[in-house]
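Below is one structure, written out as C-alpha cells; comments come after it.
Only one protein chain is missing; all other protein chains are in place.
Showing chain A:
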Amino acid sequence: MITLNKVTKTFLNKKQPFEAVKETNLTINKGEIYGIVGYSGAGKSTLLRMLNGLERPSSGSVIIDDKELSPLGKRELRKERQSIGMIFQHFNLLWSRTVLENICFPLEIAGVPKAERVDRARELISLVGLSDKEKAYPAQLSGGEKQRVGIARALANDPKVLLCDEATSALDPQTTDEVLDLLAKINEELNVTIVLITHEMEVVRKICDRVAVMNKGNIVEEGSVLQVFRNPQEDITKRFIRQDRETDNKETRQALTELKKAYPDGQIIQLFFQGDNIGSPVITQVSRQCGCDINIIQGTIQSTHNTPVGTLIIQVLGDQSKQVQALELFKTYPVQVEVIE
C-alpha cells in the first residue's frame, strides 16, 4: 500500500543542512494500523508529511497504492491528496465553520455537488457519533469532539490512507481511549490503512498492528507490536515500553522489596501470558502438583490491538526442592518464565 524507498529529507536551516530523515525504507500493508513512535525531533513528523507530499523527499521515492508521488505536478499531487486523509494534534478545524460545514470542506475541494456534500457529511457525523452537534462551532466542542470532527473530515473523500499526526497527544487518557477505539473501528469497517505517529507507546500498544521506532532520523527498530513489546532490541524501544509501564513498575518494585524482606527464602517469578493462555489456571495447577504455596504479588493485563498480554509476578514459598520443582513445572506451560533476583 505504502512504500518508502531510500527516502531522505534534508532541510536547509540558515544554510546549515539538517538531515531530518536519513535513508529510510518502509513498507506498510493495506488495511493495517501502522505506528511510528519517537521523541520529538526524531523525524517522524517529517516522515508522515512525505506520505501526502506536504514535504517532498530530498531523495528516494514515496509510492502510495502503486503511484509514485515525487514526479507528480502540483495539480496532480493535490488530486492525490484527496484520497489521503489527515488528522492533527491540534485538530486544525476552521473556527468559522460549523461541524457540518467543516466536514463539507474537503468535499467542496473535491468538487462534490452541494446536496451530496451535506448527505455525505451527515453520514460521517453519525459515524463518529456527533449527530446532535452538526450545527455547533468548534469553539463549543470538547477536545475529543473536535478530534471526532477532524476524523470525519479526514474520511469525507473515502481515503485509502489516514495519516494521524499525534492525534491523541492533546487529549486526556479517557478521551484518548475513545478516539483510539474510533480509529480502530474505522480501520475495521472501512478498511482504511492508518499510519499514526506518536510519542506514547500506549497508543501503539492499543491499536497498532506494526510499529517502527524512530530515533534521530532513522528507523531503528521495526516489527509487529507483539514482537516488539515482548522482545525489544534497541535501548530506545525498551525505554518507550518501560514508560508505558512506568507507574506499575514503581509500585511493583516497592512491593517486591517488602515481600523479599517478609519472605527472604521465597522465590519471585515473573510469568508472561499471551493471548489464549491468559485463561489457563497455571497457578493453581502448579501449586496443587508440587504442594507449595504461591503468593500473587502483582498482575497486569495490557491489551494490544489483537491480543491481550498479561504479566503476573508471584512468589513461590516452601523448601528449596519444591521451589525448583515449581519452576520446572511452570516451564511446561505455555508461558514465559523469568526468575527475579
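Brief remarks follow.
Assume a contact is a pair of C-beta atoms (placed from the backbone, for glycine too) under 8 Å apart; a residue touches a chain by one contact, two chains touch by 3 or more; residues count from 1.
One rule holds for everything that comes next: contacts and distances are computed from a predicted model.
Of "Thioredoxin reductase", "Multisubunit sodium/proton antiporter, MrpC subunit", "Ion-translocating oxidoreductase complex subunit C" or "D-methionine transport system permease protein", only "D-methionine transport system permease protein" is the UniProt protein name of the chain excluded from the display. Note on the undisplayed chain: of the listed residues A:Met86, A:Leu180 or A:Leu312, the one touching it is A:Met86. The omitted chain makes contact with just one of the residues A:Leu94, A:Ile296 or A:Val339: A:Leu94. For chain A, the residues touching the chain absent from view are 52, 54, 75, 77-82, 84, 86, 88, 90, 92-97, 105-106, 108-110, 137-139, 153, 157, 163.
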